[in-house]
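Each chain you see keeps its place in the complex, though not every chain is here.
For clarity, chains are labelled A, B, C and D in written order, and residue numbers in each chain start from 1.
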Amino acid sequence: MLLLLPAVVLLVAFTYYPTVATIIDSFFSTPRGRRPARFVGLANYETMLADPVFRKAIVNNMIYAAVIIPCSMGLALAMALLVNARIAGRGFVRLAYFTPTVLPMIAVANIWMFFYAPDYGLIDQVLGHFGRGGNNWLGNPDTALWAIIVITVWKCAGFFMIFYLAALQQIPPSLLEAAEMEGATYWQQLRRVILPLLMPTTLFISVNAVIEAFRLVDHIIAMTRGGPDNSTQLLLHYIYQVAFGFWDTAYAATLSVVLLAILALIALVQFGYADRRIFYR
Amino acid sequence: MSVDRRSATTRLAINVVAWALALLWVLPLLYAVWTAIHPPLYAARFDLFAPLTLDNFVRVWNAAPFDRYFLNTIGLVVFVVIAQFVVCTMAAYAFAVYPFRGSEWLFMLFLIQLMVMPEVLLVRNYSTIASLGVMDTMLAIALPYLASAFGIFLFRQAFKSVPKELDEAARMEGAGPIQVLLRVYVPLARPTYLAYGLVMVAYHWNNFLWPLIVTNSVSTRPITVGLGIFSTVEQGIDWPTITAATLVSIGPLLVAFLLFQRQFVQSFMRSGIR
Amino acid sequence: VDLTFYYPVQVGGPLTQVIDGYVAEFEKQNPDINVDAIYSGNYTDTTTRALAATRSGNPPAVAVLLATDIFTLIEEDVITPIDTFISTDEDKAWLAGFMPAYLASAQIDGHLWAAPFQRSTAVMYYNKEAFKAAGLDAEQPPRTWDELVEVGKALTVKDASGNVTQWGLGIPGSSNAAHWLFGALVAQNGGQLSDETGTRTFFDDPKVVEALQFWIDLSEKHAVHPTGILEWGTTPSDFMEGRLAMAWHTTGNLSNIRKNATFEFGVAAYPGNPNPASVLGGGNLYIFKDASEEQKAAAFKFVQFMTSAELLADWGIQTGYVAPRDDSWETEALKAYVKEVPQADVARRQIADSKPEISTFESARVTQVLNDALQAALTGRSTPQEALSAAQAEAERILSAYRN
Amino acid sequence: MSRLSVRSLVKTWDETRAVDGVSFATEAREFVALLGPSGCGKSTTLRLIAGLEAATEGSVEIDGLDVTNLPPASRRISMVFQSYALFPHLNVADNILFGLSVRGVKRAEQKQRLDRIVPLLGLSSLLDRRPSQLSGGQQQRVALGRALIAEAPVCLLDEPLSNLDAKLRAEMRNEIRSLQQRLGLTMLFVTHDQTEAMSMADRVVLLRDGKVEQFATPSDLYTKPNSVFVAQFIGTPPMNILDATLLGPAWDRLPKNTLVGVRPEHIRFADRGIAATVVSMEYFGADSVVSCRIADKPVLVRVPGQPGFAGGETVHLSWPQEAQHLFDQHSGKRRDPIPDQRLAPALEFVQP
C-alpha cells in the first residue's frame, strides 16, 4: 500500500532498526574507546539478575504502574464527565485540567519541589496548621515514590481526560435519553451505557497509561535521580542512568530489552483480550 | 446539548467538585504566577500585599533571544503537526478502510512505536540524523516523530467510527479514495485531529532532550532548550526566574488553548453524528 | 579553522551571552579561527552530547566537562592530553599559573589531560543574625566538628509545640550532592574516598565510616540537622527561608544567596576533625582527540585564552566560580570584587585545604554506589558500616577490571 | 388508568418556535395520535412530555399531578424513539430488558416478561444479535419491545411503525392496540401517517407549525374538518378544495370567499353535473384515482377497480350535498353549520 510507505520508512529508520540494534547490543560488551565490543552471550543478563538496583527498579515500577494506571484513568473519566456536564465556567475548568499536559516537566518538577519542600513548602505549610508539618516528602524513602506518583497522576489525568471527553461527545444523546426513560439512575447510565460505549477509548487510554507508567521519568531526572537510596528508581530512569551516566550502553541495551519485553507483553494482552471484546460502531 | 435535568443540589455538588479539582490542578500554575510576579523574597511566603514586580520577566526575556526561540518553536510545531497529520492520516486510512491480508499484524507492528522510548534510541537516532546530514535543522528535530503510532491509532479509530454509509454514499457520488478521505473522513474526524493536534503541539512545545541534542544554534533551538538555561537545579533553585521563564515559554500555548477550546468544543458538537 | 565548543551552564542567569562575548573576543584576536560555542544543558547532558557526537563522527574540538569525568573520557579514548601542546616558555608559564590543587585532579599517568576552568569548592554559608540571636559570635564560625555540634545546638530553635523551626546545620544528601559533600567530611576526618589512579576506593575505611557516622549523628544524636535527605536544589532556599542556620553548599551559589538573602550572612571555611578540609568541584576544558591537528592546535589556543588570568577572574565574578589561577586573584577586577564581597575570598583561602572529589573509572556508577550507601545509612535503612562495606564490595567489582 | 394533560406547552430554539402553545388532555387508557406534517413539532412535543426537553412555557400533568419539573424516570412514562436509540453494545434481549434490569426486577420475572413480548414482535430468533446486525425494521421492533415491556401507565411512541412493511405494520397496529387495551395504557403515538392515526387512535391531535389544528375523534376529523388544512391532511388522496365561483351559477348563493371541499371518494361520475376533463389515472389495486380538471383546477376522483377512461375525455361530476364542506377562503376555517335553507335549493341538482 502506497499510503503506508512514508510511515513504514520512518518507522523502520527510527524505531525498528534502532530496536533491533538494541537487542543485538545486549549480547555484546560495552565498547569503550580502548576496548571494542565483544560477544558475551548472556553475561549482561546475568549481571542484571544479580543487580539489586534493577530488582528495586522493577518492584518500584510495578507499584508505580499499578497505582498510576487506575488512578489517572479513573480521574480522567471523572473529569471528563464533570466537564461534559453543564457547569459554571466549563471552559476554565477544562483548561485547568489540561494545564499539566502543557507544562514542561523540567519546570514543573521545580514547582513541585517547592510543594514538597519540608516546613515552608506548600503542603507542609498547610499541614503545619494542623500540627502535622515537618515532612520531608522527597527525602524520605517511604514517601518519595508516592510523591512522584502524585505528580505523574496530576500530569497524566488531564491528558487522558481529553480523549474521554471527545468520546463522550460522540455518544448519541438519544441513547442516554432512552436509558433515562427506562429509569436508569445516573450511576446506572454510567455503568451500563456510557462505560461500555467508552470501551474503545478506555482501551486506547489504557495502552497509553501503561506506556506513560513506564516512560514518564522526566521528573525523576529533575527531582530525585532515583533516590533516596533508589526508592524512586524506575526502569527507564535506570536505563537512562546506565546509558548516559555510566556509559554502559550494553547493559542499558539489556535493560531496554527487558523493558520492551514487559511493554510488549502488556500490550499483547491488552489488545488480544480487549480488541476482540470491544466493538467498533 | 441536552438539558440538565438534575436537581439543584446535585448540580451544586458537581460544580463544587469540578471547581475544587480544577483549583487543585492549576495550583502549580498559580504558584508559578505568584512567584513570577513577586520579588524572590516572597517565593515561599504568601502575603497578599507583597509588592508586585515584572523584573523576573524582564530578566528572563533579556537573558536569551526568546523571540527567536519562539519563532523556532512555532515553526517546528507547525511543521511536525502538519507532517504528522499527513503521514498518519495516510497510514490510518489504509488500515481503517482498506484492510488487506496481514494489515492487523502490520498495525500491531506499528504500535510497537508507542512502546519504544525515544530516550532509549537517542544515540542510534543521533547517528542516523548525522549520517543523513541534517544535523542542526528543524528536520532533524522532527524526523523521529513524524510516523506516530499514536496518531495512526487515533485516526484509525476515528475513521472506523465514521458510518459506513457515508463512505458508500461518497463513493456512489463518484468520489475516489483520496476524495473520500479528504471530503468525508477527515472532516468527520475533525475532533480527533483537533485533540491530537493539541496534544502534539503540547508535546513538541515541551520536548527537550532530543532537540537539545540535535540543535546547535540559536536559529534552530526551540524554546525549551532556551528555558533549560534557567531550570538547572545544580546551584539551587531560583524559583522566580524558573517560573517566569516557564510562564514565558508556555504562555502562548495556554492562551492558544484558551482561545481554541471554544472552537474545540463547538466542532465536537457540529460534527456530532446523530 | 572551525572549532566546536560545548559548554554547560550550571548557574542561573544569562551566561550564554557572557560566553558568546568571550568567544567574540577570541575570534577578534584570532581572525582565522571560528568558534561555534554551543550551550548544551547541564554537565550530564553535555557529556552525553559530546560522547554521542564523537561516536557519530563529528566530535567537538573543545568541551567543558566535569573534572571527575576524566577517567571515563580516557577510557572512551576521546581526549588528548593538554601537555602535548606545551612547547614554548610562555605555555609553560601559563601552565604554572594554575593552583596545584586543581591541576592535580587532571593529572593521570603522568599526563595533564585538561585545563581547569570553572572550578568550585564547597563552603559553609551561615546566618549571622541567627548567630547573634543565639548569643554567638557571628565572626567566629565553628572550626572543629565538636564546635560545629555545639554551635548547631545553640542554633536549633523549637516552637512552643516542640516542632523545630530552625535547624542548626544542613548538609544536602540528595543523589546529585551526597558524595561530594561527604568527600569533605571524609577529608576533614583525615580519610579519602579514592586514590589518584581512579581504580581503588576506600569506602569501608574506618575514617570514612566514622565520617558517615558523624553525619548521621548530627540529626540522630545531636538533633541539629533535619532528618532524612536534604535536597541539594532546595538547600539555598532552606537557608534563605531561615530553616537552616548553617548550610553546606557550593561557592557557585554565592551570588544567588547574596542577591536574595534578607539577612546578613557569612561564608566560612569547613571545620576539621582535626584538619579543616573541603572538596573541589566543577569543570575543566578538554580537547578532543578526533579533531584534526589544525583544529587541535587552534583548540589549544582557545583553551589558553579561556584560562587567561583576566578571563577567569571575570568568569569568577560573573558566576561565583573560583578562579583556579593565582594570578587571577591579583587582577584589579577580582581584587575590587573581593573587597566588595569579602565572602568570595573564603573559597580561595580554603583551597589549600581542599581535596579532589571522588574520581574513578566509571565515575558515575561508582558515585552512584556511594550515594546509595550514604542515603541508605542517612535514612536509617542500614548502619554506616554495612552500607559502606557493601558499597566498597560493589566498587571493587566495578573497578577491578581497570587495574592494568 | 392514567390521564395525560398538556397545557400551553411552548418550546423555542433560538428563533424557531417548534412547539407553540399546545394544549390537550387525554382520558385514562386512551390512545391518542399526534399527527402532522414533517417538522410540525410532533417529536418535540413528545420529548417535552417525556421530560427530555425542558419546556419554555406550559405544563405537563399526569393524573392531575404536575410533572413538568420531574425527571423523565419519575414520570412513569415509557418511550420509543424515532431513531430507535438502541444500545449498540447490548444484544436484542439485553436491550429489551434494560429497563427491567436497571430497576432491579428479578431475573425470573424478566425472563417471563421477555418471553411474553418477544413472540409478539417476531424477534424470537434475533435475541442474541447486536443492533448493528439488524435491519431497520427489526431495530424498530426491538425499540418497541423495550418500551412495552416496562408496562408504564403512559407510553409515548415516536413513529414506531414507519420502517415496517405494510403487513407487519398492520399486525403491529393491532398488536400495539391490543397491548394498550390489555395493559390499560394511555398511549401517545406520533405519526405522520394519517391512515395510522385514523385507524388506531381514539382521538387525534393534529399539529401544524407547532399549534394544535384540531383535537378530535377520527370520524370527526374526517367528517367535520376544522379547516382546509385538516381537510386536506386527512384522507388519501386529499380532499378537493374548489373555489365556489368555479362551480357554476348554482353555487352563487354561497357567501363570498367560500371554498367548497369534496372528498375524492364522494364524487361520482354522472350523466349530468359539473363538466370536467380527465387528465390521468393512478391504479391502486382495489381502486383507482382519476385526475380531472374543472376549468384548469385539478380535481381527484376515487373509484373502485380500474375504470376505462381515456385522457382528454370529458366527464360530468356530482356529489351528495352532505358530503360537501365549506371553508372561509381567508382564514381557511370551517363554515358550519351551513344554513340549510339558503343552500339546499342551490345544490339540489347535484343529487342523483
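Here, a contact is a pair of C-beta atoms (placed from the backbone, for glycine too) under 8 Å apart; a residue touches a chain by one contact, two chains touch by 3 or more.
The model shown is predicted, which means the values in this text are computed figures rather than measured ones.
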Subunit stoichiometry in the structure file as a whole: A x1, B x1, C x1, D x2
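Keep in mind that, in the parts below, only the chains that are shown with their structure count from here on.
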Furthest chain, CA centroid comparison against chain B: D
CA centroid of chain C to CA centroid of chain D, Å: 91
Cα-centroid distance, chain B relative to chain D, in whole angstrom: 54
CA centroid of chain A to CA centroid of chain C, Å: 35
Chain A residues counted as touching two or more neighbouring chains: 110, 113-114, 117, 120, 172, 174, 177, 180, 244, 281
Overlap residues in chain C, where contacts from two or more other chains coincide: 48, 176, 233-234, 237, 241
Residues of chain D that touch chain A when the two form their complex: 50, 52, 71-73, 77-79, 81, 83, 85-90, 98-99, 102-103, 130, 132, 146, 150
Residues of chain C touching chain A in the complex: 44, 47-48, 51, 72, 74-78, 161, 163-165, 173-176, 226-231, 233-234, 237-238, 241, 243, 362, 364-365, 368, 371-372, 375-376, 378-379, 381
Residue ranges of chain A in contact with chain C within the complex: 32-34, 53, 110, 113-114, 117-120, 128, 131, 133-134, 136, 138-141, 224-230, 241-242, 244-248
